[in-house]
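Missing here is one protein chain; the remaining ones are kept as they sit in the complex.
Here the chain labels run A, B and C in written order, and each chain numbers its own residues starting at 1.
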Amino acid sequence: MTHIETLSQAVNQFRDERDWRQFHKEKDLAISISLEANELLELFQWKDSETVLANKQESLRDELADVLIYALMLADNLDFDLEEIIMAKLEKNRQKYPIEKAKGSAKKYTELSE
Amino acid sequence: MTHIETLSQAVNQFRDERDWRQFHKEKDLAISISLEANELLELFQWKDSETVLANKQESLRDELADVLIYALMLADNLDFDLEEIIMAKLEKNRQKYPIEKAKGSAKKYTELSE
Amino acid sequence: MTHIETLSQAVNQFRDERDWRQFHKEKDLAISISLEANELLELFQWKDSETVLANKQESLRDELADVLIYALMLADNLDFDLEEIIMAKLEKNRQKYPIEKAKGSAKKYTELSE
Partner (left out) sequence: MTHIETLSQAVNQFRDERDWRQFHKEKDLAISISLEANELLELFQWKDSETVLANKQESLRDELADVLIYALMLADNLDFDLEEIIMAKLEKNRQKYPIEKAKGSAKKYTELSE
């Protein structure tokens, strides 16, 4: 079992050892999360999920890790508690997508019938 | 202290209660991570980091949480151990960016001098 | 003076000579536009606009062209008239951002005062 704080420490120690926090304005970290998300997405360009899963396991691990690494850096910059923000957002999502209405439906909450 | 497995369980229980895994092809989860990353980035459109941090704390929490929620779902689909993929990628990054060369430099590893 | 239809023809001839239309599902073209937009954005990662404009003219040309190339392909797939969709969207934007309210303001239309 891993504490998320341990992961966050490892990620932030990596950048502090390189004295990189000076470059890590939050706007650039948000840009970086988008860039890494698109490198992950690029693995799926022109392909279906099955083909990618069968052939790109290592790249999937690397690119998903990069998204998480920048997300942990931005959370640290913002002094966010990861458990708190995830649990709070899940609670909001539970309100927007009540089980009885959302079960088995891919509709956006704005399209769920009253 | 929070175990990351606990967060992952909460996120994946949320979608399983709604029977959403049928829609969650990995390609669409990768798309969703990019979409959420861009909703986070949108907070910074036309603005500098300071202005956003002063005025958009709740939106920052929500949008960063959404990125993490979809990343935890994709990691679960792929049966990835989050600690393992993050620690392995940090190790790769340490090779690409040795402290003595990378310290205080924002250059890409392909541009670091020999 | 260049007709936009001439540009669209050149772009679509490029892919037809390579028999690529079979891979160009609209969802994948939309993914590709996002990927190219992020390669363009990557030029600005950790940097301000002035630095990028002073040092990355060729990359800016290439990456912006890639965004446009995929956009012209998707427009062709969808049989959209480029002038028509751009002029129609500008008209919608004029409604959302009337000059007297929007002039000199970076606010979103949802935030413009009544």
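By our rule, contacts are C-beta pairs under 8 Å (C-beta built on N, C-alpha and C of every residue); 3 or more make two chains touch, one makes a residue touch a chain.
Here the structure is a predicted model, which means the values were calculated and not measured.
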Hidden partner chain, residues of chain A it touches: 31, 34, 46-47, 106
Footprint left on chain C by the chain that the document does not show: 1-7, 10-11, 14, 17-20, 22-23, 25-27, 30-31, 33-34, 36-38, 40-41, 43-44, 47-49, 52-53, 57, 60-62, 64-69, 71-72, 74-75, 78, 80, 82-83, 85-90, 92-94, 97, 99, 102-106
Residue ranges of chain B at the interface with the undisplayed chain: 23, 28, 31-32, 34-35, 38, 41-42, 44-46
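Criterion: only the chains that are shown with their structure count from here on.
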Centre-of-Cα separation between chain C and chain B, whole angstrom: 26
Gap in Å, rounded to a whole number, between the CA centres of chain C and chain A: 26
Rounded Å distance, chain A centre to chain B centre (Cα mean): 3
Sites on chain A at which at least two other chains make contact: 23, 31, 34, 38, 41, 44
